[in-house]
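The complex appears here without one of its protein chains, the remainder shown in place.
Moving on to chain A:
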Amino acid sequence: MSGDGFFDVPSDLQHSYLGLVALHLQEALIPVAGGLVLALLLAQLCVRYGWLYPPVLWGTTIFYAIPSLAIFVILIDYTGQSRTTVMIPLTLYTLVVLVPAIVDGIRSVPEETQAAATAMGFGAWRRYLRVELPIAVPAIFAGLRGATAASISLVSVGALIGNQGALGNMLTDAMFYHRPMLAVSSVVTTAVLAVLADALLVLGRNLLTPWLPRGGRSGTPAAVLPGARTDTREKLGSSR
């Protein structure tokens, strides 16, 4: 009794609609979380040792230039046609946005603030956690928003290496059975997930930065043009 409704998923996908959504979120968000941890470490190193920043930036940019499908395919040899194969490149992709976002965020902390923290007896580690990171929160979240959107969109490509694309698997089935509704459902659901995730990130940023002015359109450029700052940073960073 398979219909052609928005939520009807062919049985060969072995998941319900909601199951695919959960799988998609898992495949998209674990890489973002992993990428954030990696980026926090790398960025801290880059701030501490300035000479490290340009090579790291170039390395991530060059890795980002390799198409996801190509990396999936090459990884198959090592990790098989599994979710890991999809999640490894997605994790590394996030670094291209997250590392510059965090480094620039931390570098934007004023000297006086740093000095004040040191004068209050903060050690390097405590200063990082209690002063530098909180001030860098808006920049980090701008990066996270870009990385999350890209990750959610890219998971679908995993469908091409043997049904590892979660909601993207509906796309290959749409072609296979010629059921356009499946493709509509996949695209709309993925886009809605991206928008929801973005809204949650904005909410999270606002909760973490209670000291920033709210509501007005007259705030920082980041408030005027969401997402733009990330690109700007990335561009500026790698053209240096």
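The working rule: contacts are C-beta pairs under 8 Å (C-beta built on N, C-alpha and C of every residue); 3 or more make two chains touch, one makes a residue touch a chain; residues count from 1.
Going forward, contacts and distances are computed from a predicted model.
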item: Undepicted complex member, UniProt protein name, chosen from "NADH-quinone oxidoreductase", "Protein-methionine-sulfoxide reductase heme-binding subunit MsrQ", "ABC transporter permease" or "1,4-alpha-glucan branching enzyme"; value: "ABC transporter permease"
item: Of A:Q114, A:S153 or A:T209, the residue in touch with the unshown chain; value: A:S153
item: Of A:L18, A:A33 or A:I66, the one touching the omitted chain in the full complex; value: A:I66
item: Identified contact with the non-displayed chain, of A:I74, A:L129 or A:L200; value: A:I74
item: Contact set of chain A toward the excluded chain (per top definition); value: 61-62, 64-71, 73-74, 76-77, 149, 152-154, 156-157, 159-161, 165, 167-168, 171-172, 174-175, 178, 180, 183-184, 186-187, 190-191, 194-195, 198, 217, 221, 224-229, 231-232, 234-236, 238-239
